[in-house]
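One protein chain is absent from this view; the other protein chains keep their places.
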Amino acid sequence: MRTEELLINMGPVHPSTHGVLRFKLTMDGEIIRKCDIVMGYLHRGTEKLGEMKTYLQFVPYTDRLDYISAFPNNYAYVKAVEELAGVEVPLRAEYIRVLTLELNRIVNHLVMLGSLLLDLGGSTMIMWGFRERENALQLFEMLCGARMTFNYIRPGGVREDLPEGFIPKLNEFIKDMENRIVDYEELISGNEIFIMRMKNIGVISAKDAINYGMTGPSLRGHGVNYDIRKIEPYSVYPDLDFRACVRNECDSFARYMVRIDEMRESLHILRQVVDAMPEGKPTSQAKYGIAPMTGAPTAVSTYFPRIFTPPPGEVYSRIEAPKGELGFYVVSDGTIKPYRIKIRSPSFCNLTAIPKMVEGLMIPDLIAAFGTIDVVLGDVDR
Amino acid sequence: MNPAEEIKQLFPGSVVSTGLQTNKPLATIKKEDLLIIAEKVKEMGFDNLSLITGIDYRDRFEIIYNFFSYAKKQNLVLKVILDHDKPEVDSLESHWKVADWLERETYDLVGIKFRGHPNLKRILLPDGWVGHPLRKDYDMGVDQFVTLGEDGEDIVSTDGSNLLRR
Amino acid sequence: MAWISKNWTMIGIVKGLIVTMKHMLRIGNRPTVTVQYPYQKMKVWPRFRGLHAVDEKACIGCGICEVSCPNGTIRIVKYKTRWYPQVNVGMCLFCGLCVDACPMNAMKMTGNYELADYTRESLVYGPDRLLFNKEVEQ
Partner (left out) sequence: MLFLAMWTGDIMFANAYDLIVYILNFIGIYEPINNIFETLGIEYVLRIIIVFVEIAVLMVFALLTIMFLTWMERKVVAIVQARYGPMVTGPRGLLQPVMDGVKLIGKEDIIPAKADRWIFTLAPFIIFIPALLIFIPLPFGESLIISDLKVGLLYIIAISAVSPIAILLAGWASNNKYSLMGAMRAVAQDISYTIPLALSALAIVLFTGSLSTVDIVSAQSATWFGFIPKWFIFLQPLGFLLFLIASIAEMGRIPFDFQESEQELVAGFFTEYSGMKFAMFFLAEYAHLFSVSAIVVTLFLGGWSFPFLNLLPSGLVPLVSFGIFLVKTYAIIFFAMWLRDTVPRVRIDQLMNLGWKIMIPLALLNLLATGFLLTAGVF
């Protein structure tokens, strides 16, 4: 019998491509033979923009990369700039940063779980995920006045200290969240249909996964015990007790379970951070405008100047963002603007593995595997 | 042992200099020997190619590879300096699959060509885009309009005449 | 038969049904959380970064907000006798850098987030719509 291969164009406007990604699928009936990924529909030239802005002005643009979890973006960029300039950060600021990072990790995984289940056809999880996410967003709004685009972490500290009533509300959130994760597990993890859909789907060996540049939770589902928080400790992570969540099955279900474990682990970290939060100034409430207009920072512990010139040099600094390894390569030429900013976005590199992963699977499996890779198109296209 | 020094010992002729990039060992190498050194780097256990950065320094291009080894928990930075007139370098796609897209991105935005890359097309920008935006001499004054063609391909024009309505 | 899990008793689905039923009956701290938006609004925290507001008495029209804006949103325009910022909300990032930069503490951001409008021109908020704490005209 003569059969023809069917070319299916999935996206850029499609319910389950998490934005404007486009798959060009060569299908043999329901089986995917070849998967080409076309992207760039959300390309905003962030790297070029970075060359036009001062170091401080670029911070709001990093919010727009991975808009689900913007604190890690803020922090990765700020960490690169701080390493470049050799800035000391007060301890309280570091603790507040870790607090926001871990809170944001929970938010990110909630959205990921919700959209994964929505892609599989279960509409309940996304609403429950967004219910808890809303509580976290309330905390963010309380902290920095914005719900998704924070612009909170600044070179030399954070924008403002914790507001009054923040810690009790956070404790409430942690307590609430613990019960809710049990709900999620009861709804999803044991569900036979979910297991049928996820087990042995999107399998790629650990070696291949590394070779394809997968990082973060997606890689930890492949049995690679690797967490930048552990192997290249930054901020106050060395002082905190946590573990890298690893699963060995190499399939979509393992990648999903890593997310659930990480949420628990993040709650654990949050509890420690709340207990260990030191007194002191995170940064001052002082206004940036009265700072020296140029020159290296003098008293960073109190404020960070609006305009500042790090010494010429280049730095590659990376952190463990919720989606994987987020790195900023910042080159300074000694002026007030960075000479070059290169963003190593986790979504972009994790996405590389998809064509290999889905070969020989079906469209529903593509969606399941793609959901567990957890990409955000703002991060892919930059 | 510092992997950069190790590479220098193995390939004394091809390493221009070694040093540190903040705290990561850095080796600047000749562009002709990139493939051989990359093979060695892969053998040394650097299984993760973290980032490829192309930088336009007006007189030269620099391309920087950030490696990481999951086994040894070590970093390594390789730097290759290219001519500004003819920015071409060998592709590492055969060793690290992630280099496929990273190199396409570098080609797209900086305009460095990678020899031996199987599919060196633009990745973020539409196919007909004029210029490479992250070059310092990129003309930002020219507006470019992108529309969809009959078969879904991108059509780029500079006057906007292909837009349905202005 | 590898394609069906060994757990054919479907106990997981039954557990899931119980959880959804708990939600349906609102058992154990699982309340309705959404608000009926146009009729009922959520509380905005004091630090919320919404539409700008400029203290007329304090603002000296120095233009530091203009240069600190990453997006070129703010322009200093003449209003009555003095110079005040004018914000184009259509391209504002609501990052708050202008507020941080103000040396006179004159700029602040309010909790007003309902800024959708019919024309692009009406998104440009001139001093007449931004100023508060107005001087009494004599």
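Going in written order, the chains are labelled A, B and C, and every chain counts its residues from 1.
Keep in mind that, in the parts below, a residue touches a chain if its C-beta (ideal position, glycine included) is under 8 Å from a C-beta of that chain, and two chains touch if they have at least 3 such contacts.
None of these values were measured; they are calculated from a predicted model.
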- Contact set of the excluded chain (shown chains only): A, C
- Message: Given that one chain is not shown, which residue among A:21, A:260, A:367 or A:380 touches it?
- Response: A:367
- Contact residue for the chain not shown (choose from A:128, A:152, A:253 or A:316): A:128
- Task: Tell me which residue among A:79, A:197, A:220 or A:382 touches the hidden chain in the full complex.
- Result: A:197
- Touch residues of subunit A, complete complex, unshown partner: 6, 8, 14-16, 30, 117-124, 127-128, 131, 187, 191, 193-194, 196-197, 362-365, 367
- Can you list where subunit C touches the absent chain? 1, 3-4, 13, 16-17, 19-21, 23-24, 30-34, 36
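By our rule, only the chains that are shown with their structure count from here on.
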- Item | Contact network partition after subunit A is left out of the picture | B | C
- Item | Whole-Å separation of chain centres (CA-atom averages), subunit A against subunit B | 24
- Would you mind pulling out the distance in Å between where the CA atoms of subunit B average out and where those of subunit C do? 39
- Item | In the complex with subunit C, residue positions of subunit A that touch it | 53, 56-61, 63, 124, 131, 134, 138, 141-146, 149, 151, 159-160, 163, 176, 179, 183, 186-196, 199, 287-290, 306
- Query: In the complex of these two chains, what residues of subunit A are touching subunit B?
  - Reply: 9, 39-40, 43, 45, 47-48, 51, 83-84, 207-208, 210-213, 215, 224, 226, 231-232, 313-318, 325, 327, 329, 331, 339-340, 342, 344, 348-349, 351-353, 356, 381-382
- Task: In the complex, go through subunit C and note every residue touching subunit A.
- Result: 3-5, 7-8, 10-13, 15-16, 18-20, 29, 33, 44-49, 64, 68-70, 93-97, 100-103, 105, 109
